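Only one protein chain is missing from this complex, and each of the others stays in its spot.
In order of appearance the chains are A and B, and numbering begins at 1 in each one.
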Amino acid sequence: MDIAEEVLKGNRLALSRAITAIENEYDEATEIMKKLYPRTGHAFVLGVTGPPGAGKSTLTDKLAREYRNQGKTVGIIAVDPTSPFTGGAILGDRIRMNGLTLDEGVFIRSMGTRGSLGGLSHKTADAVKAMDAFGKDVIFVETVGVGQSEVDIVKAADTTMVVLIPGMGDDIQAIKAGILEIGDVFCVNKADHDGADKLVREINMMLDLDDHGPVQQNSTQKALADQFHHMAVGGSAAAGNAPLGYWRPPVDKVIANQNIGVKELIADIEKHFAYIQANGILAERRTKRTKDEMLDILSSNIGKYITGKIVDNGRLDGYVEKIKARETDPYTVVGDIMKEMLR
Amino acid sequence: MSTEHEKIQAELAKYQASVEKAIARFPERDHLPEQRLYTPLDIKDTDYADEISFPGVYPYTRGVQPTMYRGRFWTMRMYAGFSTAEESNKRYRMLIENGATGLSCAFDLPTQIGYDSDDPISEGEVGKVGVAIDSLADMEVLFDKIDLGKVSTSMTINAPASVLLAMYIAVAEKQGVAADQLRGTIQNDILKEYAARGTYIFPPRPSMRLITNIFEFCSKNVPKWNTISISGYHIREAGSTAAQEIAFTIADGIAYCEAAIKAGLKIDDFAGRLSFFWNAHNNVLEEVAKFRASRRIWAKVMKERFHAEKDKSMKLRFHTQTAGSMLTAQQPNNNIVRVALQTAAAVMGGTQSLHTNSRDEALALPTQESVTIALRTQQIVAYESGLADVIDPLAGSYYVEAMTNKLEAEAWDYIHKIDEMGGAVAAIEKGYIQKEIQDSAYKWQMDVESGARVIVGVNKFQMENEEPPKDLLKVDEAVGKRQVAKLHDMKAKRDNAAVEAALKDLKAACQDENENLMPHILAAVKTYATLGEICGVMREVFGEYEAHVNL
Partner (left out) sequence: MEKKIRVLVAKPGLDGHDRGAKVVARALRDAGFEVIYTGLRQTPEQIAEAALQEDVNVVAMSILSGAHGHLFPKVVNLVREKGMDDVLIIGGGVIPDSDIPALKEAGIAEVFTPGTPTTDVVKFIKEHVKL
């Protein structure tokens, strides 16, 4: 079958095969992406990240159900770490979403990090595009947010939600720098457990201390910011004195496995999306994303091209010997190769 | 150190030196326990009166009754049930005729998770691993011509235990037997379902409520009934170690007590009806030590943590089943020997009742012949082996006492860790207990595959071209259809208005947290409301548990 054409027709097996092609970097993946690309750009992409055990999958499941109730179709990409020792992985997120499996409006795909995190963010972004072209309205990208590289994956998202739970001890200190930067919406899950209110206070405090820096604003943006500021802080009393024109991330309490607080959370997610849409931030993000993506593909292709040229004919080994003998150095060698190849 | 101990210490040093020479010539096998032999030095800190004591005396290390098997043997309770109520009733009557002194009902999976036989999810499962019970009508057939005033009945039922117990009470009532005369046990242990066995329905909170409702109802109305059988059996079957089996089970027991106390019950009002259920695994001496250690830990928990005052509250009474997971599909007759050794362990460990597995259970449900051999195994151990003639015969063995202490210490470590997590419910919700069990299971499997652990007939002493066993029990595939037909027939005959009213009343009761559900469930089963209908109402109000899997 012509995978791309079938994806556009709504064939689920084709979508599944397309993602496999992207994941395994099959040659045909580029051709598939070329055909799918014109049909992308419609989906809302929601990044979901947080430490292990925060209940991200359960929450994703509940949010997805809520979107389905609204009549929207949903795609979910759930990324789990690959063992660096064996190359294997247990992809266990799906188990929390078993109830969605038979809903034809939902497509769930588990992916392993497979050791190359840089490559993964690129692959995840392409898998998102495949789901987008397939016609999904909302696409979740769920990752374990412990390292910077996983955080990169959610940069493919329009809105990023950080999920935390009480009782993590000092973990929050360790991750706070990273999460403060990427979170558009914060969610304290398992809010019926001890320490939930304390955690909410801590996050609010950190958000208030955090200097988001002034956003360059034109007059329309300023007006919009005024309008949305009010909405943005609706769920969060602590943000009452935030400067105008900034998105002050709300901190929502939920109990995902009891479906408590999920509707309110979705409302905040949508407020954020409306906000970035209205004041041009979304357009900016997407422009930047397109730029990054193009540069990424360019450098990856050039890299592959040049690497292929010097590895296949054994030139690499020669260089290595000379560098080891200190007859030359890696910088000079690369400079020479660049001159030669890119003339 | 006493002079006696110093003398032993000196002799031990000499012995160790001589051993070094012997080992040079005859190297020891791999993967043995660290210590080669045990001496009085290993138990020199164990105070006899405080820690070992006497049978029937705190901390009950040597047994919960003063005379143990010198008066009466343990209850030989064979777990059985398959297909329809009619078929199972036949087998129960056969077992009673053959000298079994207690019944043990196995229910099929739809029954265990609260679905009727005609539910689409039940397809292919009806009557497979136990008997299918849809309503009181099936229960009446199951115990037909069995005097419930005389027999003690154990029911392996957990999530819907309240419903099956209500049906049992209703059948007894029809036989003219009052509820306060009924003896038996419901397993009713939901925490190990989440952690190891998998037949859960509702989330922890409403499940704990159902359990405490049963405690309260039975303390007033069915006082001789064991309201829960806190089970390590399945935890061990799922792959735990002996110490984990004790620890996770006792942690579950603590959680039930806390829930009951929180619900307003007094510890001495219900603790005497708590019973336990252990696995009898392959390592005979470790198992004996496990049973002894578990009694000691529970006694301390009840006395020191819950301040129980009645002796009965502190006594850990337990049922034992031989380890199903240790049966091999290869050379199945070898299983008879395994079961005999496991039986010996259970008896030397002082069990109150025992189920022995049949040789063919790694292949299918047991045939009547295999079940008879399994029962005879118990009878041979009881009457011929001498193991039951003296109380706690292994007490004072340096090794067994040291092992008892070691297992106790390991179990306490786990119990304290679980306390820190906020108790067994929290530890299960975090997936901690499941993960510990899985890690042990994986290690066991890898040890078997590497040959470090020998399983006769599986990874050593295999037979080429082994004849596949014949005459395995096959559950008639038509059972499902017959059961569904019976169910529809019953539904057509019953008073549906009464059913509807009873279910409506039950729903209202579910929504009121202060209401004890047992009387409402009892009223509903008497209208012949089905198990699926009753559990359906509860599902609606309580929701369903979502498993925590952490591989």
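As a convention for this text, contacts are C-beta pairs under 8 Å (C-beta built on N, C-alpha and C of every residue); 3 or more make two chains touch, one makes a residue touch a chain.
None of these values were measured; they are calculated from a predicted model.
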Candidate in contact with the missing chain, chosen from A:60, A:73 or A:110: A:110
Touching the absent chain when the full complex is considered, from B:362, B:387, B:454 or B:501: B:362
Contacting the left-out chain in the complete assembly, out of B:10, B:478, B:508 or B:551: B:551
Touching residue (missing chain; options B:22, B:37, B:121 or B:478): B:121
Touching the absent chain when the full complex is considered, from A:69, A:98 or A:299: A:98
Missing-chain contacts mapped onto subunit A: 12-13, 16-17, 19-20, 24-26, 82-83, 86-92, 94-95, 98, 101-102, 107-110, 112, 114
Hidden partner interface residues of subunit B, rising order: 109-110, 112-113, 121-125, 128-129, 193, 197-200, 237-239, 325, 328-330, 362-365, 438, 441-442, 445, 448-449, 455, 458-459, 468, 472, 475, 477, 547, 549, 551
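Just so it is clear, only the chains that are shown with their structure count from here on.
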Centroid spacing, where centroids are CA-atom means, of subunit A and subunit B in whole angstrom: 47
Sites on subunit A touched by subunit B in the complex: 53, 58, 90, 92, 95-96, 194, 257-258
Of subunit B, residues touching subunit A in the complex: 203, 422, 430-431, 543, 546-547, 549-551
